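Okay, structure first, notes after.
With one protein chain withheld, the remaining protein chains of the complex are depicted in position.
What follows is chain A.
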Amino acid sequence: MTPELNMLQLSSAKQQLDQEMELLASSIQQLQAAKSKYEESEQCVIAQKNVSENNEILVPLTGSMYVIGKVKDADKFMVDIGAGYYVEKNGSNTVEYFKRKVKFLNEQIEKYTKLLQEKIQMRDSVLEALQFRQQHLLAANSTNLDPAKLAQKS
C-alpha cells in the first residue's frame, strides 16, 4: 500500500475541500445572477425596438415618482462596460454586447462547475478513506478487547 495519511490529515483535507466547494458554489451562483441580469437587459433592448419615436414613457425619478418623457431615439443605448466607463451603442451592437457577456459567463460557469465536480469526487474519496480507517480502528479495538485473546496473551 502507498504511504497513507492519518485520520487527522484526512479530516483536515475534507474540511479544506468543504470550504473550497462552498466558495465555488457561491461563485457559480453569483455568475448565474449576473448572467440573468445581462439576459434581462438584452430582452429590454430587443423590446425597445418596437417602441416608435416620440412615444411617451414614464421615467422614474425615484422609486415612487415618475415624469413623462418622450423617446427621442429608440436605437441608442448607453452601456456600462465596467470601471465607470460607458459606451454609446446602437440596438444591434448592444444586443451583441450582451450576447458576448452571456457567452463569457456561460464559459466561466462551465469551468467552475467542472471544478466543483472534481472537488466533490475528491471529497468522496477522502470520505471513503476516512470511513475505511474508522472501521479498521474499530475492528482493531474489538479484537484487542476480545476476552479469549486477552486470556491468551496473559
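The rule is short, and it goes like this: a contact is a pair of C-beta atoms (placed from the backbone, for glycine too) under 8 Å apart; a residue touches a chain by one contact, two chains touch by 3 or more; residues count from 1.
Keep this in mind: contacts and distances are computed from a predicted model.
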item	value
Chain not present in the shown complex, as UniProt names it (candidates "DNA replication complex GINS protein PSF3", "tRNA (adenine(58)-N(1))-methyltransferase non-catalytic subunit TRM6", "Probable prefoldin subunit 6" or "Signal recognition particle 9 kDa protein")	"Probable prefoldin subunit 6"
Hidden-chain contact residue, picked from the options A:44, A:59, A:87 or A:138	A:87
Touching residues on chain A - with respect to the absent chain	78, 81-89, 97
